[in-house]
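Take a look at this one; I'll ask things after.
For subunit A:
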Amino acid sequence: MRQRANRLSSSKKLLTTTAVGVAVVLGLSACAPGSAASTSGGQTLVIGMESEAGALDPQSPAGWVTWRVDYQIYDTLVTEDLSKSSEEAPVTELKPGLASSWTVSPDGLVYTFTIRDANFTDGTPVDAAAVEYNVRRMWDPASPQYSPQAAGSSVYLWQNLADVSSDGQTLTLTMAQPFSPFLRLLAGIGGGGIISPAALEKYGDEGIGDNPVGSGPFKFVDRVRGERITLERNDDYWGDVPELDRVVFRPLPDASARVAALRSGDVDIIAVPSPDSVAGLVDEGYQLSEGTPPHVWFLRFNFDNEYTKNKLVRQAINLAIDREGMAEDLLQGTANPAYDIQAPANDAYVERTDAYTRNLEEAKALLAEAGYPDGFTTTLTTSTDGSGQIVPVPMAEYIQQNLAEVGIDVKIDATEWTSYLGTYFQGTPDDVGLAQLSWGMTSPYWLYTQTSSSLIAPNGPNVGYYSNPELDAVMGQAISATDDAAATELWKQANEIATEDAVFAPIVNDKAPYILAPNVRGFVSASEEWYDLTNVSLD
Partner candidate 1 sequence: MQPSDTFLEVRDLHKSYPAKKGLGKHVDFVAVDEISFEIERGETWGLIGESGSGKTTTGRMVMALEKPTGGVVTLGGVDVTRMAGTELRRFRKRMQIVFQDSGSTFNPRRSVGDQIAFSIVRHGVVESDRTRSRVVELLERVGLTEAHYDRYIHELSGGQRQRLGICRALATEPDFLLLDEPTAALDVSVQAQILNLLKDLQAERGLTMLLITHDLSLVEYMCNRAGVLDKGKLVEQGDVDDLFTHPRSAVTRTLLDAVLDPTLPAPDPTIDRSTQ
Partner candidate 2 sequence: MTALITRRVVSTLLVLLGVSVVVFLLVQLVPGDPARVILGQNATPAAIAEVRQALGLDKPIVVQFMDYLGGLLRGDLGTSLIVNSPVIDIVLPRFMNTLILAGAALIICVGVGVPLGLLAAKKQYSVFDRASMFISMTGASVPVYWMALLLIGFFGLTLGWFPTSGMYDSREPGGLPDLLLHLVLPAVAAALVPLAVIARMTRSVTLEVLEQDYVRTLRASGLPESTILWRHALRNALPQIVTVIGLQVGYLLGGVIFVEVVFGWPGLGGQLYTSISQRDMPTIQAGVLFIAVVFVAVNLLADISVGVLDPRSRKQAVA
Partner candidate 3 sequence: MTTPTPPAKTGSPATAPVLEIRDLSVEFATDSGTVRAVDHVDLTVEKGGILGLVGESGSGKSVTALCILGLIGSRRAKITSGEVRFQGEDLLTKTERQMRDVRGGRIGLVSQNALSALDPSFRIGDQLIEVIRLHQHVDKATAARIALDSLDIVALPDAARRMRSYPHELSGGQRQRVVIAIALACRPQLLIADEPTTALDATVQQQILDLLLDINKNLGTSMLMVTHDFGVVAHMCTTVAVMRKGRIVEQGEAGEIISFPRQPYTQGLMNAVPRLRLSETERAVPRSQRRLPVFVEESAFAERADYATV
């Protein structure tokens, strides 16, 4: 995968990026008051998660649920500012993490990080060598610590890396070609978390997940599988020391059980409340916290399908779907209608209400123009459950009813989540016009993963067999751009092309609602799938 690098020749723009401004902000917030609650001593926050977390190894394959715990334990070199809500900052800002600063060479090939003077919670120092050790675990098959699982899960992050070296607190990463999404990818899930090499040596690949050691704001205490993961404050944290003494993550896979646990006071925060419980809970005085994470619940068109390969049909379908109705009625306002392929939590977001607002007349006209005045029959595949899928079947049924209004007869083929993922990534069968999934990143690079002709299934997530040389070219330029602003512009351009061609039908963006007990303070829903707990306290 690393070898299959983007072949666009690098541009010559020179730019050095520093993060001084961000550091200032950090310094200010460190002095901010908020110690009032911490006098009470034993502050323990209990979070009801929607499912059991996986291994607490940030470099092994895992979903958001796991990463939400990892995020509290591990630092990444670069991180996002999650202290601002989505309203304040629709797109999260990058800020220094374990790297206090960094430079990028003008050709965009060499990244030099200055590693912060910090310690892992096992007492070993954080230095560039430690970070290099982590990188080689994911990237270098020749290194003793190499793990295929870690490599497989971080493939997009390290695909262009050519070399890594360390010297004291300085880490140098050399790319085979410019890769503009790199910093944002570093901040996210999929390989960014830095583990104590001593702990990795001690516990090994299999043990580290149960004995996680990082340098984050909380340190791991214990884990009773299926029952709880307990973290406690890292008093020696290099950044803001959290106000909470302890955080307990409890897996409660059943939505009703989560709500019941919140009501009975067993937990303070719950994720993914069932939409129907939200209004009642708010009435009872519970707090609702929502954001706009990089999440798109969308349909993929199959470009091998007789009907959906027709652009007019794709546009007609887009126009026939009632996104407002779904968000408000079916989902009770827990999601926003999606007006772009990219999520709003993304620099390349372009709101295209013109392309996506419901218009049945126009949809019918387009269908007639395409030669299907009476509509046609096709299949929509989706899962019955799954991470981020909200309530896939009722949503699919909703779309089924919308499309029936323009004469399109949709058959729903719903399978259980893991089998669905398996078949989804094998590519969409010819007779299936629409395949649903929810996904998204704060990096616009996400568009590339979905539409590049080099990533057509089964070689990548482009399961609709979309291939557009024009789009490929623009995205290639965006990836190798060395100027952030220029890259963003290119991504927006790519975005427009995809929208115009109606590659997808984005439906909704999840608001990722959390319900908090009345006494929870300082919880912020930022434009990300995970959250920062350093500022959270209990009354």
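Going forward, a residue touches a chain if its C-beta (ideal position, glycine included) is under 8 Å from a C-beta of that chain, and two chains touch if they have at least 3 such contacts; residues count from 1.
The candidates were selected such that all candidates are chains of the complex that A comes from, given by their letters.
All values derive from a computational prediction rather than experimental measurement.
Here subunit A is shown alone, and of the candidates 1, 2 or 3 it touches 2 within this complex. Every residue of subunit A that touches candidate 2 in the complex is listed here, in rising order: 1, 42, 44, 46, 51-52, 54-55, 57, 60-61, 63, 148-149, 151-156, 190, 205-207, 209-210, 224-228, 248, 250-254, 256-257, 260-261, 263-264, 266-267, 385, 416-419, 421-422, 425, 439, 458-461.
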